[in-house]
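Omission of a single protein chain aside, the complex is shown with its protein chains in their original locations.
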Amino acid sequence: MKALLKHRETQLVAVILAMVGLIALRFPSFVAPASLGNVFNDTSILIILALGQMTVILTKCVDLSTAATLALSGMVAAMLNNLYPDLPVLLLVVVAILTGVLAGAINGLLVWRLDIPPIVVTLGTMTIYRGIIFLISDGKWINAHEMTDAFKAVPRADFLGIPVLSWMALSVTAIMAVLLRRLATGRAFYAVGGNPHAAVYTGIDVGYTRFLSFVLSGALSGLAGYLWIARYAVAYVDIALGFELDVVAACVIGGISIAGGIGTVFGAVLGSLFLGTIKNALPVINISPFWQLAISGSVIILAVAFNARAERRKGRVILKKAEVVA
Amino acid sequence: MSSQEMQARFIKDRLQGRGERLLRSWEALLLAVAVIIFAINVWSSPYFLDPWNLSDATFNFTEKGLIAFALALVIISGEIDLSVAAILALSSTLMGLAMSHGAGTPELVAIGLLTGLACGAVNGFLVSGLGLPSIVVTIGTMSLFRGIAFIILGDKAFTGYPSDFAWFGQGYVFWVISFELVLFVLTAVVFAVLLHATSFGRTVYAIGNNPMAARFSGVRVERVKFILFLLTGLMSGLAAVCLTSRLGSTRPSIATGWELEAVTMVVLGGINILGGSGRIGGVVLAALIMGMVTFGFGLLNVPGIVMSIFVGLLLILVIAVPKLVTRIRQVRRKG
Amino acid sequence: NVAHAENKKIALVVKALGIGFFDAANKGAQEAAKELGDVDIIYTGPTDTTAEGQIEVINSLVAQKVDAIAISANDKDALVPALKKAMERGIKVISWDSGVAPEGRMMHLNPSSNPLIGNMCVKMAADNLPEGGDVAILSAAATATNQNTWIEEMKKVLPNYKGINIVATVYGDDKTDKSYTEAQGLMKAYPNLKAIIAPTSVGIVAAAQAVTDAGMVGKINVTGLGLPSEMAGHVKSGASKSFAIWNPIDLGYAATMISYNLVTGKEEAKPGAELSMGRMGKVKLDDNSEGAMADPFVYDAKNVEEFAKIF
Partner (left out) sequence: MIRLAGIAKTFPGVRALGGVELSLFPGSVTALVGENGAGKSTLVKILTGIYQPDEGHIELDGRPVRFATTMDAARAGVTAIHQETVLFDELSVAENIFLGHQPRTRFGFIDWKRMNAEARALLERIGARLEPDMRLRDLGIANRHLVAIARALSIDARVVIMDEPTAALSHKEIGELYELVERLKAEGKAILFISHKFDEIFRIADRYTVFRDGEMVGAGLLAETTQSELVRLMVGRDVGQVFPKVPAAIGEPVLTVAGYCHPTEFEDIGFELRRGEILGFYGLIGAGRSEVMQALFGVTRPSRGAVRIDGQVAVIRTPAEAVARGIVYVPEDRGRQGAIIGMPIVSNVTLPSLYRTSRHGFIRMAEEFALARDYTARLDLRAAALDQDVGTLSGGNQQKVVIAKWLATRPKVIILDEPTKGIDIGSKAAVHAFMSELAGQGLSVIMVSSEIPEIMGMADRVVVMREGRMAGTFARDGLTPEILVRAAAGIGEEA
């Protein structure tokens, strides 16, 4: 029990529950199951992106191009749908994911083969990918009526009473949990971020592992790109502009250490839910829209300070008597 | 153990001469790029080589450059500040607030600078006082500072700044030389001296290379970092004075996205994003390059996003190409 | 290039490239250019809706020595210094759609009169609510000039519509996802909501989508200002009973015509003047040198399909 209390994740669950409870006091309708389901559904895309970003951060890198990759993949899918309405939606989803994979692979290759710091690479590709959207779409929007109904229907389709969008987030979470816990590649992400130098000695190719994490992040951004565009039924250059910072913030709130090697799937999901709940709740509890930005900023800072305290090294204890107390 | 090490007791001061070092430096590469871009601009638009037009073009980079100089020091010390644009917005908002209560030009400038300092102090406290990672702290304060601006201003705007206040962003010191350009050059010199010729600058490099060893060498790491965040806040406040004066009005969304442009400028300028190396001269050249690219493309009416593709590519290529070249050389030597 | 050198260069500067409404305005400008013969249109703007971006664009247009700038502003005040400088260098500057403060331009062409638009928005909501009810506004950026003016006008005419309450104003920043989330928030916070008024083409589409997704079609009516091509689907589904817009093609056309007449010196923009706009007739300027083009036009299930093909 005590061990449970100490876990960052457990604390985060408690904070989220407390927050939801407080909102419920003023707005009971917010905690109706349907309403909470909606909050989760709204957060699904953030969860998917955060899980991708998490693998990158685990390897001591950062991917600032996720939102741009999302927009690019979504635009590619939407344009194809517009030009060839007969193509099956599943194929378009695959195309979106592959676009993401390609974008991620470019990031990964630059980091792996040319040893350019990830923040520089993704800062560069972030603008490049958005620029490419402008070039391929000629800056035009693709609007709801230019997409087929089947294309738009997928995320909101109902399966066992839950929208497919939520199912997507749930299954990506499950897959990532298995990947990071039960596959050698997953453990390699932790090893590479925890101690890149030592990873070399255990036969892990540090660069290649980072490459893989970027590809994975790209693939998830690609999937999220399709989901985003189908859900909001519009595609244009500035889709999800600045969203990459939300994704990084969600990871950090969820206890993924920016220094690499520390973090869990559960944490990333909770971090996203936390951010999602706040963004969802603020308009509901009638907080002036002008306060929202400052509130989410403060919350991020608090979360970072909180996590840093939890993470602070206990230090080695030499004195015997101190050891008993500690 | 190389044979060099085994030789004489006498150790010479420098491995390479000054000239050779300059020639091989990042700045030389940037200068070449700048000259090429200048030439392309001259060739592609008849309007480029006009003193007034060139003068107008400098506004594309002067304010961002002011921020980039201070940011460069922060990045060399191994930290980062993503809240610079938000600080600018908050400074501008508080200046507007003061103006609406009847403050005159000197007070406005003071308030702009002080707000910047205060925001820098908040960042500095969180990063060096509490030891939190600067990249996430400043993502947080970025929302916080701009959020406060939104709280104050909401959907309103401050307009009607005193007419003499306009001089900072719209005034000319001599012929086509604007006040902002003079300020840019002066600040560049001050920061170059601070970084390259003072003991403070030296400790900044030491911290960026190895904060632990710097601390063990008697460097007051926390204090230096705090000062750097203060400086960045101050420069953001200064940029706020210029931009507010140039726009003649304030809205909370002012300077959105500038943090990434400033970081891009710094990195393009050859400052190692991981800390420890880089020079102010590079940042000056990077500012010029980015300004010329924006203006040159603007004259051809190329949309802004295409310019950013170009800057993004430049950012990656300028770092990638030298690495590729050495790699190819190595392979050739072996093969 | 010699032949072109004598052509008048008129720059049509928009809030951001890629927005359907402005692309349509560009069509109108091109039409005017063809009619006039000796005009080159430079259609440009930043890629995101910021004042700083527009200033850079203005600076490069000044450097190119264009003859006129016709701008739809992202910020009423911030553009003033840059546009003033343009005027000092002999460039004719007018604003259209979203205005610039009087010091920064020679005249402003309102697509329609602001009181009319405000009234129309409330009327469209009220027409479908004989018993009255709660209504919310979904705006664009909190800084958008025209949005704020229209919202003020809406509030002014409210007493004329019995039973209609405006319960909230939220801002979607002309971003789809933000507008969508805000619309969802409105539905959650106000269970009795009967209509959402979104006087922005991005917001209205997102709100209609949100209403559809929440299964509230028929319960909540989305109305406001939108483009027929973007709204056709939502009118069909019933999420939106009706919406209004002026014709952006006409707007672009008129702005170009006015600019041309100012450049050639045939006409002068001053309070009380009457400026001609080609096939659109004439516009009379008020004390602020502002003029309104036409009434907003209402689209509903009957006519939307037809116009969707045009813009």
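Chains: A, B and C, in written order; residue numbering restarts at 1 for each.
Everything below uses one rule, namely that contacts are C-beta pairs under 8 Å (C-beta built on N, C-alpha and C of every residue); 3 or more make two chains touch, one makes a residue touch a chain.
Computed from a prediction, not measured in an experiment: that's the story for all the values here.
Participant: Give the labels of the shown chains that the missing chain contacts, considering the complete complex.
Facilitator: Even though it is not drawn, that chain still touches A, B.
Participant: Please pick, from A:29, A:171, A:202 or A:288, the residue that touches the omitted chain in the full complex.
Facilitator: The single option touching the absent chain is A:202.
Participant: Please pick, from B:214, B:255, B:285 or B:299, the residue that touches the omitted chain in the full complex.
Facilitator: Touches the omitted chain: B:214.
Participant: When the complex is taken as a whole, what residues of chain A touch the one chain not shown?
Facilitator: 178, 181-184, 187, 190-191, 194-195, 197-204, 261-262, 313-320, 322-323, 326
Participant: Please identify, in ascending order, the residues of chain B that touch the omitted chain?
Facilitator: For chain B, the residues touching the absent chain are 1-2, 4-7, 9-15, 193, 197-200, 202-203, 205-206, 209-210, 212-220, 276-277.
The working rule: only the chains that are shown with their structure count from here on.
Participant: What whole-Å value do you get for the distance between chain A and chain B if each is reduced to the mean of its CA atoms?
Facilitator: Each chain's C-alpha centroid was found; their separation is 30 Å.
Participant: Can you list the chain B residues in contact with two or more other chains?
Facilitator: Only 150, 154-155, 257, 303, 305, 308 qualify.
Participant: Got the chain A residues that touch at least 2 other chains?
Facilitator: Touching at least two other chains: 134, 139, 237, 290.
Participant: Which of the residues in chain A come into contact with chain C in the complex?
Facilitator: Touch list, chain A to chain C: 27, 29-30, 35, 38, 42, 134, 137-141, 143-145, 156, 228, 231-234, 236-241, 279-280, 282-286, 289-290.
Participant: Enumerate the contact residues on chain C facing chain A in the complex.
Facilitator: By the definition above, chain C touches chain A via 16-20, 23, 47-48, 142, 170-171, 175-177, 180-182, 184-186, 188-189, 191, 205-206, 209, 213, 229-230, 232-234, 308.
Participant: Given the complex with chain C, which residues does chain B contribute to the contact?
Facilitator: 45, 47-48, 50, 52-53, 56-57, 59-60, 150, 154-155, 157, 159, 166, 169-170, 243, 246-249, 251-257, 294-295, 298-299, 301, 303-305, 308
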